[in-house]
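A single protein chain has been omitted; all remaining protein chains appear in their positions.
Order of writing sets the chain letters: A, B and C. Residues in each chain are counted from 1.
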Amino acid sequence: MRGNSFGKMFSLVSFGESHGPAMGVVIDGVPAGLKFSLEELQKELDRRAPGKIAGTTSRAEDDKAQVLSGIFEGKTLGTPIAVIVHNTNQKSSDYDKIKNENRPGHADKTTIMKYGVRDHRGGGRSSGRETLSRVIAGYFAGLILPAVKVNAYVSKMGPFEYKTIPDDLNADRSPYSFPDSSKVEEIKNYLEDLKKNGESVGGRVRIVVDHVPMGLGEPAFDKLKADFAKALLSIGAVVSFSYGLGEEMADMPGSEVGKHENAFGGMEGGISNGERMIMTVTFKPTSTVGDKAKEGRHDPCIIPRAIPVVEAMVKIVLADHYLRQNAYQIK
Amino acid sequence: MRGNSFGKMFSLVSFGESHGPAMGVVIDGVPAGLKFSLEELQKELDRRAPGKIAGTTSRAEDDKAQVLSGIFEGKTLGTPIAVIVHNTNQKSSDYDKIKNENRPGHADKTTIMKYGVRDHRGGGRSSGRETLSRVIAGYFAGLILPAVKVNAYVSKMGPFEYKTIPDDLNADRSPYSFPDSSKVEEIKNYLEDLKKNGESVGGRVRIVVDHVPMGLGEPAFDKLKADFAKALLSIGAVVSFSYGLGEEMADMPGSEVGKHENAFGGMEGGISNGERMIMTVTFKPTSTVGDKAKEGRHDPCIIPRAIPVVEAMVKIVLADHYLRQNAYQIK
Amino acid sequence: MRGNSFGKMFSLVSFGESHGPAMGVVIDGVPAGLKFSLEELQKELDRRAPGKIAGTTSRAEDDKAQVLSGIFEGKTLGTPIAVIVHNTNQKSSDYDKIKNENRPGHADKTTIMKYGVRDHRGGGRSSGRETLSRVIAGYFAGLILPAVKVNAYVSKMGPFEYKTIPDDLNADRSPYSFPDSSKVEEIKNYLEDLKKNGESVGGRVRIVVDHVPMGLGEPAFDKLKADFAKALLSIGAVVSFSYGLGEEMADMPGSEVGKHENAFGGMEGGISNGERMIMTVTFKPTSTVGDKAKEGRHDPCIIPRAIPVVEAMVKIVLADHYLRQNAYQIK
Partner (left out) sequence: MRGNSFGKMFSLVSFGESHGPAMGVVIDGVPAGLKFSLEELQKELDRRAPGKIAGTTSRAEDDKAQVLSGIFEGKTLGTPIAVIVHNTNQKSSDYDKIKNENRPGHADKTTIMKYGVRDHRGGGRSSGRETLSRVIAGYFAGLILPAVKVNAYVSKMGPFEYKTIPDDLNADRSPYSFPDSSKVEEIKNYLEDLKKNGESVGGRVRIVVDHVPMGLGEPAFDKLKADFAKALLSIGAVVSFSYGLGEEMADMPGSEVGKHENAFGGMEGGISNGERMIMTVTFKPTSTVGDKAKEGRHDPCIIPRAIPVVEAMVKIVLADHYLRQNAYQIK
């Protein structure tokens, strides 16, 4: 196993190089009889699409999901679901110049260290396009747990920060997934300035999950928090994970922690306790800076596009643990 | 799979309730012919032993490792290695009073949510004693990668903080694993005061790893950083994980990150690049506070005792990834 | 993974060398709240005990099961169940003479090929004692599916053959597990003669399973028949597997097969159809023959002792598939 699969009972394998014929995913472990909508799936993919968010990359790819198996007459069959997205807009010529170049912060160098070869036309497996597979799988994970609400938003991007949890988690937060909608214009200008200057910026994403069934998560190694950490750190640009009060607890006496409502973000002993789940991840700034970053395809901040990927990974973990827990309810 | 196993090629399963007959671990995936020393293994266990560190719990258990299989004439056989530690000092009577009590921050409540039953004599699987299995497995992981140096230390505990990386990583940092040895007396007093007041404190642990082979880690999901995050978050009291510059990158422009040497803590694209690995985890304060915490067995700060557990989990991840990478070197 | 584990949701890892301190098994995946009886477990172990069947090995081991974890107040906790059996009667001295000898048909030679080292005091992991782990796990598998009746019996041993399926599958068939109880004396004499002559004999075991739930088994690779085949061929002395009409179908036209009731032994498309399951395995004769076989410890025919092992493996496969199927029943 080379690491391209994830999940035990809701299990997926991702494939595809950014400049090969197609990206895709096979999901084994979706129960039979669930209602499927290609339109809803496509909507999720569109949320991570480049070129649709001002200030983000102008690469206007048309990422159309094509279902190859597992669906019949609008329902899941219980068989493996394969979905692919053709790479229609990969101009390899753009990348010819980087053929023998190891872009700092990319996986170029380590890919060679590991495999001895590399698809030099682009990021290969390390490209952000790989996350298409996760968004697709996340859609199907969501079918398993329709009542669970997974909500991620930008809690910090450069100077913009939103510290509390918004009341209305279902509000439309496009295009930047920042809860304070009055800042949209400012953010747009900020990102355009970054772009102009060949600069990039990191930030933070907060994840709020409501209505998680109690009792999910497994001692000792597959604690829910451990599997969330893995799932989210498996996203290329994520550099930290915390849950509940997180890093703040390094500075708090136990008595103070005890006074907080839900200090542990919905998980005790690694198991969901039915309370609201709260997690936070840090994104590093995009590595490409300077003149190269001023060119067409580069995002000064990828976080808004990563929001559906973050939500997908959380859904996948929850669906997997739900099925695992369900297996043992035999009475 | 209920989540008590970890690793793919270096694979372990942990078992044991804190108040049952024994804790233990079976490790499948240790190559044959490696030199084994019971004394060295015991030394690792002793590092996490309670009652040996002033200010930490006075439960003087004698955690003696007993090897049941996999070792013959001082060498590994390539067969599963089973090691157990008897629970000799578990006074269930101490726990009778908590039989019907859900200790906040413990897994008591969620264990019932999950299984419907629970061993009410103690933490069961959620007890800190479960980490014995990890320290044992970590010892064997270390045999696979003898050149790799994994070094964890307390970088923050209450008011005590050590911000840089110590020059001499091999120095004896007992009893508190804090790099500034001039602070030992102060820390002792601090912990004793906490104990007296029924208070507890969290902190941070920094992990430095040298001489990691290049090319370890797998795209897309089994990135090294993702597996480290999972391994470390699977430790009960750990509430955050970061690597390299970590959370700081939320506030940094890409150009500044690029100027840092080793901003990504030895991993690019989730794969080891041969540079020093740097990771940080936050520990929450022990949940038990107040009058109960003043009684015998409770630690005001468990971080010093957790250091060998942290190191073990890092070694386990590295050994597993090393074997996985090695599998594909077929030419 | 070195191959010492089995099962996905009912998952076990086996450990122990025949001449090490103990054999054992850890089972992760037993639901919580099932009633446990040490006496019943011990009864299963006793069925495979040597020295209890005339004509079989006189090694009077006392294989006492000791539960280390996972059971509390007579019930399963849902946590990993570890059970060990101490190797109390292993006279290594008996084996000193075979230290540098590769016994034909044993794994001696291939173990060295594989690992470079070997515990030369006995069969190590390849010893028949390893099957203790399976009998133990089979007991717990049986708790999950109490209605399912797994019945294995000797359908052929040397000249003794029983071609039909006995009416009373629950009859006591000790000591030889041969359905025609009028043959006990003859079989006894036959086996004693074999022993006297340093000869051994193979045979066949038929497995009949009633009341299997419909719908167990997974296309494409984890078909029930495929997992049974694997489970049974993983027993050292088993050299063939078939189900339903089996090998006979090589000589039958399709129209004739269609006329048989239950030609496919309760499985269609690899999935249980609710009918009686029928499988057959062949055992090779014990490899040790000649003067050496006349000595104390060697069985001229191990099949009667293997019956509980066969039944255990079938139960394990069924329990695993039952939990897997159960996981996906989410409505």
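Note that in this section a residue touches a chain if its C-beta (ideal position, glycine included) is under 8 Å from a C-beta of that chain, and two chains touch if they have at least 3 such contacts.
Keep in mind the model is a prediction, meaning the values are calculated, not measured.
Of the chains displayed, those contacted by the omitted chain across the entire assembly are A, B, C. Across A:G24, A:G158 or A:P179, the single residue that touches the chain missing here is A:G24. Checked against the hidden chain, the listed residues C:E44, C:D63, C:D119 or C:E218 yield one contact partner: C:E218. Think of the hidden chain as still there; on chain C it touches residues 1-6, 8, 14, 104-111, 113-114, 125-126, 130, 133, 156, 194, 199-204, 214-223, 225-234, 236, 239-247, 249-255, 257-258, 263-264, 267-274, 282-290, 293, 324-325, 328. Chain B meets the missing chain through residues 8-9, 29, 31-33, 78-79, 144, 219, 322-324, 326-331.
Hidden from this view is one chain, which touches chain A at 1-5, 8-9, 11, 13-17, 20-24, 26, 28-29, 32-33, 66-72, 75, 77-82, 84, 114-119, 124-125.
We adopt the following convention: only the chains that are shown with their structure count from here on.
Taking shared numbers over all numbers used, the chain B to chain C interface scores over half, which places it in the same class. Among the remaining chains, the Cα-based centre furthest from that of chain B is the centre of C. The geometric centre of chain A is 46 Å away from that of chain C, both derived from CA atoms.
Centres computed as Cα averages put chain A at a distance of 28 Å from chain B.
Per-chain Cα centroids separate chain B from chain C by 39 Å. Across the assembly, chain C contributes 8-9, 29, 32-33, 78-79 as residues in contact with two or more other chains.
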